[in-house]
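One protein chain omitted, others in place.
Lettered A and B in written order, each chain numbered from 1.
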Amino acid sequence: MFDGPEPIYVQIATWIRAQVLSGELGEEEQVMSTTQFATTFRINPATAAKAFSGLVEEGVLYKRRGLGMFVAPGARQKLLADHRKRYFEEVLDPALTQADILDIPVADIVDYVLGRTPRSGGGAATKEK
Amino acid sequence: MSIAPFGAALDSVAVHYPTSWRMTQQGTVARETGGTALDGATCTFPAGAITGLLGRNGAGKTTMIGLLAGFRRPTSGTVRVGPEGYERDPWENPAIVSGVQVVRESGDVMPDEKVGVTLRHYGAVRPEWDADYAERLLDLFEVDTRKNPASLSRGKRSALGATIGLASRAPLTIFDEVYLGMDAPTRYAFYDELLKDYAEHPRTIILSSHLVGETERLFEHVVVVDRGRVLLAEPAEDMRARGTSLTGNATAVDHLAAGHRLLHRQELGPTVMVTVEGSLAEQEAAEAADSGVQVGSVPLQDLFVHLTSTTAQKESER
Partner (left out) sequence: MSVAGNLEERGRLARRRSTRAAENVLTNGMLVVGAWFWGTIILTSVVIAAVQGWFGGLDGGTLQYTLGSARWFMFSLGLILATTTLPMHLAAGGTRRSFVDGLIRSSVFVGLATGIVTAVLLLIEELAWGAIGWDWQFSQGLVPEGSFAVTAASETLVIATYILIGAMLPAGYQRFGAWGGSLWVLALLFLVIFVDWAVHTGYVFGWDTLADAGPGRTLLGLGGGVLAVAIASFGVDRLYRGVSLRSTIG
């Protein structure tokens, strides 16, 4: 867990965002405390805290005094909108640029997209790296 | 009585050991040759953080720890330990040393008395000692308290050391390679207890090691010493960013690596894997992506080995 190339706190934040997106973590649901996080994954609590404070700033989590961290209301919608926007910028744009380089006609791409049976839930919107 | 975590700082510290004589417990006289253990070391250990003190065998880690605990004085330079803003010279300072717990491989126990005698002494001296916690830990690590430390296995002696370190709840707690003697399950149990108790009772913790792998994610801060000098002292994230691994086609990789200091290079047929100092600039990252070069992070252990190996050839650690 969290063995990727990015800093650990970035990976933790990505993991929590993914959980919120997939609905595993519902809105107003309590998130593991930094201590639980630290002992579960054997990481420094400060690293977990850094991930959490980033998520609070983003509005994904909020802090209830003395109780802990909770998923903010509207967090999922916010993340969905954000990821949808980024999907075009970060996934589709480079793919279309590549298509230009390879001289693939736009019509072919459109045909390909239309011929593809879309899966329910739009899971393709989740950014996977 | 609760006390704030202790920070510590060394300022151009040198330690030269004179050749000395010492009487052994058997009554013979042993000669100990001198040498330079630290040579102008400057660094800080931030209060409240878990810091990894990394260095190869003989790099000066144990000497540095001895200074922080007031076991010895530096030949030159200053050592300061204490609550933030109130750091003092630890030498013979009861307010400070009563708050610094060092757990060394040698154990610092009464070897021929029952474990309880040693624990009672620690409890009698240490203001923050938690006897109940010590008992729970000994239970967890399965240390037989009816035995004396000399008749315990190396692993159990390490576990006893870990118990002393944790139960002391000292505002500065230092583990000097103690966990090396433990088996894997005990080591993991130790890490878990350390993190749990650290979260509940914030304090400063220093873990010294020449084997980084297992513990690297516990560190918030790192200090690397090499041949008596401080190579770096910075947040662990910064140290991780000090190295980048590039894997891919030899020409592309070498082109990218050209602007960086090469730490390590390994050829796997037509593919090469190099470790370079620093991280890639934005355009370099784009170039890497275009040429199919995989950019990765470097484990602290590898960085540590690259940074401290004297020869290009990677020496294997004992």
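As a convention for this text, a contact is a pair of C-beta atoms (placed from the backbone, for glycine too) under 8 Å apart; a residue touches a chain by one contact, two chains touch by 3 or more.
No experiment lies behind these values; they were computed from the predicted model shown.
All shown chains touched by the missing chain in the whole complex, by label: B.
Contact with the omitted chain, checked across B:A95, B:A131 or B:A286, is made by B:A95. By the touch definition given at the top, chain B reaches the unshown chain through residues 1, 3-4, 17, 20-23, 25, 29, 31-32, 35, 37, 57-63, 66, 69-73, 82-83, 85-86, 88, 92-104, 106, 108-111, 113, 117-118, 120-122, 124-127, 168, 170.
Everything that follows uses one rule, which is that only the chains that are shown with their structure count from here on.
Per-chain Cα centroids separate chain A from chain B by 35 Å. Against chain B, the residues of chain A that register as touching in their complex are 2, 4-9, 34-35, 38-39, 41-47. Those residues of chain B whose C-beta lies close enough to touch chain A in the complex are 49-50, 188, 191-192, 195-196, 198-200, 217-220, 236-237, 240-241, 295-297.
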